[in-house]
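Every protein chain of the complex appears in place save one, which is left out.
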Amino acid sequence: MTDTLHSFGLGIATLNREGALIETWYPAPMLHPDPGVTRAAGKACGYSGGNRAIVLEPVQLEALEKAISDSGDEHSRQLVHALQSAARPIVATFLATDEAPASVAEVYLKLHLLSHRLCQPHTLNLRGAFGVLHNIAWTSEGPIDLPELPQRQLQARLAGRALSVDAVDKFPKMSDYVIPPGIRIADTARGGRGAHGGEGTTVMHEGFINFNAGTLGPAMIEGRISAGVVIGEGSDLGGGCSTMGTLSGGGKEVISVGRDCLIGANAGIGIALGDRCVVEAGLYITAGTKLQLMDRDNQPVRTVKARELSGHSDLLFRRNSTTGGVECRANSTQIELNEELHRHN
Amino acid sequence: MTDTLHSFGLGIATLNREGALIETWYPAPMLHPDPGVTRAAGKACGYSGGNRAIVLEPVQLEALEKAISDSGDEHSRQLVHALQSAARPIVATFLATDEAPASVAEVYLKLHLLSHRLCQPHTLNLRGAFGVLHNIAWTSEGPIDLPELPQRQLQARLAGRALSVDAVDKFPKMSDYVIPPGIRIADTARGGRGAHGGEGTTVMHEGFINFNAGTLGPAMIEGRISAGVVIGEGSDLGGGCSTMGTLSGGGKEVISVGRDCLIGANAGIGIALGDRCVVEAGLYITAGTKLQLMDRDNQPVRTVKARELSGHSDLLFRRNSTTGGVECRANSTQIELNEELHRHN
Partner (left out) sequence: MTDTLHSFGLGIATLNREGALIETWYPAPMLHPDPGVTRAAGKACGYSGGNRAIVLEPVQLEALEKAISDSGDEHSRQLVHALQSAARPIVATFLATDEAPASVAEVYLKLHLLSHRLCQPHTLNLRGAFGVLHNIAWTSEGPIDLPELPQRQLQARLAGRALSVDAVDKFPKMSDYVIPPGIRIADTARGGRGAHGGEGTTVMHEGFINFNAGTLGPAMIEGRISAGVVIGEGSDLGGGCSTMGTLSGGGKEVISVGRDCLIGANAGIGIALGDRCVVEAGLYITAGTKLQLMDRDNQPVRTVKARELSGHSDLLFRRNSTTGGVECRANSTQIELNEELHRHN
């Protein structure tokens, strides 16, 4: 039963005043965990199958340490040992299968799997996650369930403390939970929400990665990666550029960007790009944009709607600055990420 | 005299080293307050009419609690009771009339009235507020008057503390003061400054609401609401879109957006929109933009300047991707906000 778990995590949880779990940090989440460990953990925690998040009693934590110690996983044993001194509740989350999450602890475990790069965007079932999560005030004193905020603000002010409310959102800022190796995020307020930052990715101040979205490898992100959008290795999103999501007028199709693409500053795409494509700075290509296809000699061939080129490679999109028409031709320039920046990432 | 106050608030204030009030938090500001309460409060605080902010002595607070207790407002009595334990000065701000604010405490009371949704943008006299306010370093240790910052930085560093300076601005981040119900703000650094967030509004990471501006109901804000701009219910501002303010090259006319509009990503408007208008992603309509009006059969009718259409409803603006000309026709598409997102707001 615990031999083939989908995932497992031990976390430090935040409960609200009613005792409901509103947030969890898993220092070492596991995908397809070692059966020896989860068997031991399941027994100590009273796990009997299915997808369950169990808040542990001190005695269970002690039993868990002993059981994991016997399983030989010293790293996990040390973690369990440390967790026994926690000032907050400890939760053990067992996911037998990758089903739509039914609890906050489950959603958080999956967000951790994404941000730890154990899973790629779109490979986990997060259906309904938005409805499961609480709307939280993320403050300088930690996450606070929204109904409790006014009282906490009063307490802080009375004591002369500044309580900063940094976000009011269902999704957490994942960079407070895990920073995977080989990444830079200039402003983590914009990098979070279950994002997947590939090794070698730099997210600049204007860059943004939304939920269940991200990069697969080295990339320079100065534009916005909308929910669900995935960016291939070696691609470069210029400052303020837009990848059309499904929230604001975008369609239902989630778009993507291949390898070694360049989307210029303040440009935007409403279609998927293949590999080695370039969109000129300031040009927004929507699915309905009519494009004049140009041949190698820069002569017009025919007109197509941009959606017909969705996902194609080696294309360059620009607006003819004389005629104002949007054109597409073969991309012959080779994009290279700034060498110095990426060498030292 | 205190029977018809415009507004009233009890706040916890921050004074600078010279004893000047630089900031105030009002947990429960009142518009057109109950005369019973303000009569009692006025007597206890020595208020004798006009617009006054009075820093209270402990004995006045005690008298205030007793007086309010007699008036039967138990909620206010509890607040006054709690305030007696404050580590900071308590201020009672009485506004007899809505005049241009003469003190920091007055400006803050009006900012609170806006953010508590007790008043809509433009309904309060805030003339000259900018000149009344101090330029403040908003830090992890609370607001610090700018001339005092270097000394505070030195003290913090000597003690091994990290003093984060989050903003240097006259206007506060209002989300540290009040989060009205039914709102999400993904990055409060951008949602503040006397903003009015309507119930059901989501301000995404790229969204921004400036001073005396905001939304009147459910809305998805991924673009920038400039100072004074008001957005109607059901409208959707795409990522990075711009509503032209009066700071950077915009005119003197404050623009607005009606209900059920969609401004596409990276688009922008320099005119007001009526209801059910759409501006295509990436298109900036300034007041001087010449538009080709198209009929239902998509045939050109005549050319108009955009300012002639300011405030009109049911229009769709786009740039013809073949000719490069900007066109306007009747909007027949119905915009709907993302259902799942807004159901769980």
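Should a chain be cited, it is by its letter among A and B, assigned in written order, with residues numbered from 1 in that chain.
Note that contacts are C-beta pairs under 8 Å (C-beta built on N, C-alpha and C of every residue); 3 or more make two chains touch, one makes a residue touch a chain.
These numbers come from a predicted model, not from an experiment.
Here one chain is not drawn; of B:39, B:88, B:259 or B:319, the residue touching it is B:319. Screening A:128, A:147, A:217 or A:239 for touch with the missing chain picks out A:239.
Looking at A:266, A:310 or A:331, the residue that reaches the missing chain in the full complex is A:266. Even with one chain removed from view, subunit A keeps its contact list with that chain: residues 12, 25, 27, 82-83, 85-88, 139-143, 166, 173, 175-176, 179, 183-189, 204-206, 220, 222, 236-240, 262, 264-266, 278, 280-283, 319, 321-325, 335, 338, 340-341, 343-345. Although one chain is not shown, part of subunit B still touches it, namely residues 130-131, 135, 137, 140, 146, 149-150, 153-154, 157-170, 189-190, 193, 208, 210, 224, 226, 240-242, 244-249, 266-268, 270, 282-284, 286, 289-292, 303, 319-320, 323-326.
Following the convention adopted for this analysis, only the chains that are shown with their structure count from here on.
Centroids built from CA atoms put subunit B at 30 Å from subunit A.
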